[in-house]
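Note that this complex is displayed minus one protein chain, with the remaining chains in position.
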Amino acid sequence: MSKRTVIPFGPQHPVLPEPIHLDLVLEDEKVVEAIPSIGFIHRGLEKLVEKKDFNEYVYVAERICGICSFIHGMTYCMAVEEIMKVDVPARAQHLRIFWSELSRIHSHLLWLGLMADAFGFESLFMQSWRIREKFLDIIEETSGGRVIFGSCKVGGVRKNVESSAMNAILEKISRYEKDIMEVSSVFMNDSTVKKRLCGVGVIRQKDAFELGAVGPTLRGSGISSDTRKIGYSSYGEYNFEPVIEKDGDSYSRCMVRVRELRQSIDLIRQTAGKLKDGPIEVPVKGFPNGEFFARTEQPRGEVIYYAKANGSKFLQRMRVRTPTFANIPALVRMLQNSSLADVPVLILTIDPCISCTER
Amino acid sequence: MALFSMLRTNLRNLFSKPATILYPFVEKPVYPATRGSVEFNLQNCIFCSLCQKKCPTHAIEVDKNAKKISIDRLDCITCGACVDACPKKCIEMTSKRNAPSLGNPSKKDLYTQNA
Partner (left out) sequence: MIENQELKIIDISALEEEVSNLFSGDSRMVQISCAKIDSTLELSYSFDKDGKFQSLRVVLPSDVPNQVPSVSHIYFCAFLYENEIHDLYGVDFEGLVLDFKGNLYRTQVKTPFNLPEIRKEEAK
């Protein structure tokens, strides 16, 4: 029984994108246990619901996270619209899908860059982010902001995308697709990448189910579960299947995200074909009264917004359960019996977005 | 066994133009829809204070007696709620970005109506 040391993997670390604290119990370079501790950027956003009325809260909900910001705003709007029984027009629903898939592409490209940085492949990191810049330019051209879109509201969307602009965007995306194929082929085939990722952090299928994992963590272990299939916001009219890989190690989770990138480009092409003329918003009158659980699929997994209202202009309770919060038990299980040099790769493989986790 | 798969891309990047622009000597290109800053045109303003009520960060202050409107540039989040709320369409969202504040804690811009 050798001596055990405790190393704090602190809130500040060069490889972490956001602050999370882990106490690692080590026995000679092997991690025996990991104890998480969160709360460094708790901003009290759930309590702000009592001060800002339900229309103004969209601006706060979008700013919970910077990477997945549009889908937070969209899920909040869906929760309030279901309580008030508002029918969103079809053009607004398809435009919301268009922006959601662009948001998913930019988030996965960001994650690919951070993963390459975690095992030291700096030039691949820079190349992924270079392609991401071009997608951020598309987002700025259609909605006004690079990261915070500001284009969703209760009852529809705020900005329209004309068909001529849509055709120009599709042409640009076809050109960028060649660059994306080049970058993703390095991730899939290079032998140095495979040596760092294959066989590291294995979660078996039964464990992934019991640990409550969501998103690519769940789909990389062979369970077919994608919240987009329940058909919210006209996703039922689209043709796609959840992306599954069987092995359950970090390489399969990376493959799930690369294949989802290509699937999102295909979904954007399907959106352009389904857009028809019509209004983009409906007027909303009155105050909400009731409760609802709204679920959508963020790039990191399944997010749930629980809203409860009692007839006044402030909501009574709003609770957000983000996908990174649900993946933390899977992270704790993965870190047991791993070696110390693999800890940054394992933390990044669940795609931590800590500012979502502690609102 | 694929080794050195990035080599061709790296050599191509070495001998071509950099992807970054030399800010501050070159301005970043903006689009017509970019949310840069909010501008007031007080010719038709009736001082109803709807913009002040709808602003989520309380950045706009309306003084009806002196016929002045002030906006704090550091509080404004360029969401566009005031643009949608104004009944006389006096507020416009322009693509010009705000200048930096250089250490001041607040940066108020004052607009006066010349009657």
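For reference, chains read A and B in written order, and residue numbers begin at 1 within each chain.
What we mean here is this: a contact is a pair of C-beta atoms (placed from the backbone, for glycine too) under 8 Å apart; a residue touches a chain by one contact, two chains touch by 3 or more.
Every value quoted in this text rests on a predicted model; they were computed, and no experiment measured them.
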Could you tell me which of the visible chains the hidden chain touches? A
Contacting the left-out chain in the complete assembly, out of A:V60, A:I105, A:I131 or A:A326: A:A326
By the document's definition of touch, the residue of A:I7, A:A165 or A:I230 touching the omitted chain is A:I230
Among A:E82, A:D179 or A:D247, which residue is in contact with the omitted chain in the full complex? A:E82
Touching the absent chain when the full complex is considered, from A:I38, A:L110 or A:L170: A:I38
Chain A residues touching the chain left out here are 36-40, 42, 47, 78, 82, 209-212, 225, 229-232, 292-295, 302, 304, 306, 308, 316-317, 319, 321, 325-326, 328-329, 358
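By definition in this document, only the chains that are shown with their structure count from here on.
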Centroid spacing, where centroids are CA-atom means, of chain A and chain B in whole angstrom: 27
Parts of chain B lying in touch with chain A, wherever the complex brings them together: 1-3, 5-6, 9-10, 13, 19, 31, 33-35, 56, 77-81, 84, 93
Taking the complex as given, what residues does chain A use to touch chain B? 52, 56, 59-60, 121, 123-124, 127, 130, 133, 140-145, 150, 158-159, 182, 185-186, 189-192
